Structure formats: structure tokens, C-alpha cells
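One protein chain omitted, others in place.
For clarity, chains are labelled A and B in written order, and residue numbers in each chain start from 1.
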Amino acid sequence: MSIVELENVNFQYKGSKDGSLNNINLNIEKGQTVLLCGASGSGKTSIIRLINGLIPHYYSGELEGDIRVAGHDVKKTELHELAGTVGTVFQNPRSQFFSVDTDGEIAFGPENIGLEPKEIKARLNDVVAEMNLDELLGRSIFDLSGGQKQRIACASVAALLPDIILLDEPSSNLDFDSIELLRGTILEWKRQGKTIIISEHRLWYLKDAVDRVIYMENGVMAKEWTGEEFTALSEEEVKSYKLRPIVLEEELIRDIRGESTSSFCDVENNIELNDFFFSYKRRPYLLFKKKFKESDGDLLNLNIPSLKIPKGKVIGLVGPNGTGKSTFLRCLCGLEGDCKGKLVFDGKTYKGRQILKICYLVMQDVNHQLFTDSVKSEVMLSMKDEDEKRCDEILESLGLLEYKDTHPMALSGGQKQRVAIASAIASGAEILLFDEPTSGLDYSHMEKVGDLLNELASAGASVIVSTHDPELISECCDYVLGIKHGKAVYLKENKKL
Amino acid sequence: MRLDPRTKLFMVFVVSLIVMMSATTPFLWAIRLSITLIPIILMILEKKYSSALKFLLAYASALVLTFYFLSEQSEGLIASLLIGYCGIVVQFMPAIITAWYVVRTTKIGEFMSCMQKMHVPDGIAVSLAVVMRFFPTIKEEYSSINDAMRMRGVMLGGGNVLRMFEFRMIPLLFSCVNIGEELSAAAITRGLGGETKRSSIIELKLGLADYLLMAFLTASTVIFVVYKYFL
Partner (left out) sequence: MENKSKKLKAKDFITVGIFAAILFAVEFAFGMLGYIHPYIVASYVIILPLASGIPMMLFYTKVEKFGMITILSILLAIIMFIGGMGYLGAPLIVGAGVIADLIAKSGQYKSFKKIVISFGIFNLWICANYFPILVTAESYRQDLIDGGFSAEYANNLFAAINVKTIGILVVLCFVFGCIGAVIGKAVVKKHFEKAGIV
């Protein structure tokens, strides 16, 4: 019996062509696990939103056709009535919490539908036991890593005991190990007989876990495979659909997890880093600035006495979350004032605030980095002397010239990223740092970022990019730098594709 | 020790009330001080040592400054700045300490359950809970924006006060609006806003500590008012 039925569904968002759907007919049997894949804007998320009712009740647009989910006519059903039937895990772990504490968050859903406190407690205990969440109980959401937040999000959905669970790009902000845990959760739900629908770009972790794979293209269901057929697809076929790989190389996985056994390779033309020490746990005293030292050992979140990294190359920065990648980038670009690291570049030594002049960090959430009301003024803002010709050149080289007068916030995620890069170039920075630029991107956008990083390096910039995407590393990194427990553990050359 | 959120709200109420009425005699000061010390002691009991210490130091130093170095006749720029600083601290710190303590130690779930017990409409309870939930978010977003501004060297908005304000405000609003959209979507798909009455996993119960504290707070207020206005 079909638990989800979409019949002749057409949909278009108000004021946007992106993510519109065209004549969708989809039946999903109870207990099936379905993967929706395809480029961004192809309509994956829209299908998820049709099933959980956010379309049409929350996101407005033109909708035609019939949507029936577990006997409910979604168009005529209020969102909260679907709460015990359909559960959704969203992409961004930062924004999907209502509570501040983990226990409260898991209990939030059951409280909303008015269950007895006893029942809620029983469910809380069950979910915690099933998903091994003991260590996360009683904590503040704001102290959790992205992976931990996503596990709590899964638990808070599971506590409502929905028959249908939807996941909208759930792995976007997770590292390798957290993704493995997510896979475990999905398999457990599958075992319990839940109907699961996942929209996703990262595919490797869903191998052998899904029954059906639907490939979306421009709002149409363009192709469908069974789970076995999908796993059997060759590397070339996967690529021809512009999908991310289904199978990862063992060596890359080791690299990504910071577990490669390599040591440090020699680099001649280099940038030298000295005395990069930093700790979040213990700030230097307020009145007498005490320096962090190597001997502070385990207290340090970053502990790099000296390191030589290649100049004018693309370096992939890898390692599990929470072991110092972001800290390394923040210290390297001079954002952490308490880190007294010195940087030797072209024979000159830079320290403290001076570093800000030659380093530029493109943040993971680029929205924080854009201030003005047009792409052009955004780039000009970075220039010491405003030079319109140079600005146009930069925009041209990044393919942004046609958006010169557009508001940066009106652009797509990838375009915003390029605006941030444009202002980095305009500022004259020679070391460009990127914090997970490809999380949540589809294959072709990731490929574009890879190409761009390569171009930046061949134009002379030194690029350091932190990432969890093995695909990006094989795409564009000349070197891989592993960070673990705040220490640099290896630097090895990487064979690019 | 877990206090009932109702006790905490009562404490906020009492402290705000007493803060409004300045202490004029040493006896009244003693009451005011003891009421200020309560949240600090509670913070220590909750193992929030560093915050307790910070509040205590700030409050004590402002008190000492006010009573030993500044007087009714103080004039001049530095004195007036100091008076300003001490003024805020002495006047409002008790309320701020209490509010901080309550916000930091009350879970959203407890708060919602408490609002329900007090028959506050669900809508207002939800709004207030979001306010509590959102302060740390604003702080997080704001510090990211500040980082970005530092990196781009626009901390001072190129010497333009308006741009200084604009560059902070605009990205903050964009972020908050986005987070808000996603937050409501996630909350509604988990059943918020249904007709069924919300329940709560937290069963509130007033314990001995709650009664003692409330009695003490009530007594202090009554004595304060009587001494100040009727004697």
C-alpha cells in the first residue's frame, strides 16, 4: 500500500523558478527507503516539503495536483496534524532547535501534541537508548558540535514516532565520523519499518541503505534506479549524471579522517609558520598577557610550534571536526588576537594584526561576510584605493560581471561565495583560506569551486581549504595537511585527477 | 539544587521591585545587598563560579567607589564617567544578575511549563521562550559578523558612523530572519501550534527551598517598603 502518493503535481514558488516541480507522479510504499538526488534547484527539497506539508502551508506558490500522505490530504491538513505522522530532519543544525537544552529538545515534539508526561519520559528513554545519546543529555545546544546537534535533531524527530521520516540534506554540515553515525541511525529506522525519504548530495554513506533512487532534473523525475542498480553504476555513469561519487577510495577516507600514516614532505618554496599556539579553554590573564607555549600541551586547541607549507598551491586541510581545523584557520588569518603566531612570507615576517593584511578567510557561512547592497560596492569596499577597472577585471574573472549591481544576498550560495572571493582578491590578500566551502554543494558546483581554487593558485595565491569532501581533495588539492588534536600530523603530496 | 521556575520568576519580580526603590539608609542597604547576594549564591550552587565572581567583583568595586571616592559634590569628566559606570552597576546590577541567573539556569521546557501553570496564553509563552532562545543566537551571529568586519578592515565603517551601524545591523538581520524561518518550520513540523493543549515533561513542584526563598523575599520586600515609606 502506498503511504505517500503524489499525483500530477506541479509547483512553482512565488517569485522564483528554482526548485519548481513539473508533473510529478510518485508512489512510495510503506517501509521503503528512497533517495532523491540531483543538482541543487532540481526540486529535491520541494518534494520533501510537499510531503511534510511545508508546501503549501508555509512556503507559498502555485500548486496543482493531489498529495496524499498516510491517508491525509496534505493540502487540507494543518501542519501540526501531520506532526505525529511525518517527521523532518533539516539541513542546518544551527537553526532547527527550539529549546536550548538537549532533553527539552527531544521532548519538545511530544509535548506539542499533548502526550502524558509519563509517556514522554518513556519515549525519551527509548530514543536515547536506541541512538546512544546518554552522553549528550543535559547539555546546552550551543556547546554541541554540528554532528552532535544533528543527532539530537534526529532524536527529536524520532520521539514523535512518525511513520514517515524525511531528511533534507542531513549530512551537509557533518564530518566523516558523524556521517557514519547518521547512516547507523537511518539503518535503525529502516529496521523499525519506517518509510524514509532522503534528499542528498553526498551519496557514499547511503550505499546499500536505500531501496529506490530517484534522479531529479529541472523539476522532473528524470530517472529511477533500484538500490542494487544504483550501487552497480560505474564511476563514469555517476559522473555523467553530475552526481557525487557513490564509492570512495580507501586512501582518501584515511586522509579525510586525519589518519594517514604519512609524515611531512619537504617543500622548497614555502610559507613558514612559527609559534601558533591557542586555547579556548584558558584565555591569557586579563592584565598580564601570558603567552601560550608548547608546554601548555593538552590545554591547547592549537599547538603548532613550526610548520612549513607550500606557497602558491592548493592545500587541503583535513581531520575530524572539533580537532582544530577551524581554529587553525582563524589563528592563521589573525582573527584570534591571543595567538601570537608569526608568519614568514616572501622573507618578511608578519605577526598579529599584520597577518590580516595578507590572509583572508572565506567563512563557511558567507552571509556574515557581505555588507553592502551591490556586488560592485562589496568588492570596492575591500580596496584601499577604489579602482573601478580593477573591480571589473576581478568580477569578470569570477564570472560575476553581469551581477555587478545585484544585491549580494539575492545571489545563490555559490555566487555569494564567489563575491566573498572577489573581495578577498581585491583586498590584495595572497593567502586565501576557505572554511568548508563545498559542504552542501552538488557535484557540479563542487567541481566549479575546485576549478576556481586551482585558478587562484595558478595566479599565484596560496590556498588553504578545510574540507570533509574527499571529492574536492582529489579534484583540486596539491597537498593534504592533516590536523588532529590541534597538532599538524602530516603534510603529503596529493595526486590530482 | 533545582529551584522551581516560579520561584525564580518571583525572585526576578522582587529584585526588580527593590531595584526601583533606592536604598537610603544603611539598614535598607543591608536588605538590598542581601537580596543581591542571593542570585550570586545560587550561581555558585549551580557551579557557575566565574560568572558569580565577575558579578561580585563588578558590584563590590562599584559600591566601594561610590561610597569612598565619589560624593554628591563630584564633578568633572572622569568623575562623571565613573559615576555613570557605578550608577549602572549599583542601580541595575542586582536586576541584571538575577535575570542572567534565571535565563541561564531555566530550561525552555521548564519555562513553558511554568507559564502554563500560571495560565499565560501559549502564544505569549512561545514568544518569550523564543526571546530566551534567541539571545545566545544573536550573540553567536554578532561575533561572526564582527570577525568578518575585522578581517575586511571595516570595523569603523571607514570612519562613517552610519555605515558602522549598517554593516553590523544588516547581516545580523539577514541571519536572524533566515534562522527564524527555519526555526519556525522545524517547530511547526513537530506540532507546535496545534489545538491540543501542550503538555510538559517537567512536573513542577515547589520544594522546601522554594518556600523558604519566597518567604525570605516577601519578608524583605515588606520590611523594605515599610521602613522606606512608613517609618
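Couple of notes before you dig in:
In this text, a residue touches a chain if its C-beta (ideal position, glycine included) is under 8 Å from a C-beta of that chain, and two chains touch if they have at least 3 such contacts.
Just so it is clear, the model here is predicted, and its values are computed rather than measured.
Within the whole complex, touches from the chain that is not shown fall on A, B. Only one residue from B:88, B:118 or B:156 touches the chain missing from this view: B:88. When the missing chain is restored to the complex, the residue among B:49, B:165 or B:211 that touches it is B:165. Screening B:45, B:58, B:176 or B:204 against the full complex identifies B:176 as the residue touching the chain left out.
Among B:3, B:188, B:201 or B:214, only B:188 touches the chain left out of the display. Summary of contacts with the chain left out: across B:3, B:23 or B:202, the touching residue is B:23. Those residues of subunit A that touch the chain absent from the view are 15, 56-58, 60, 63, 80, 373, 407-410. Those residues of subunit B that touch the chain absent from the view are 12, 15-17, 19-24, 62-63, 66-67, 70-75, 79-81, 83-88, 90-92, 94-96, 99, 123-124, 126-131, 133-135, 138, 142, 165-166, 169-170, 172-174, 176-177, 179-180, 183-184, 187-188, 192-193.
The criterion applied here is as follows: only the chains that are shown with their structure count from here on.
Separating the CA-averaged centres of subunit A and subunit B is a span of 35 Å. Put simply, subunit A touches subunit B in their complex at residues 52-54, 58, 78-84, 86-88, 90, 92, 94-101, 103-104, 107-117, 120-121, 124, 142, 156-157, 160, 330, 333-335, 356, 360-361, 363, 365, 367-371, 381-382, 409, 423, 427. Across the interface of their complex, subunit A is touched by residues 107-110, 112, 129-130, 132-133, 136, 140-141, 144-145, 147-154, 166-167, 170-171, 174-175, 178-179, 182-203 of subunit B.
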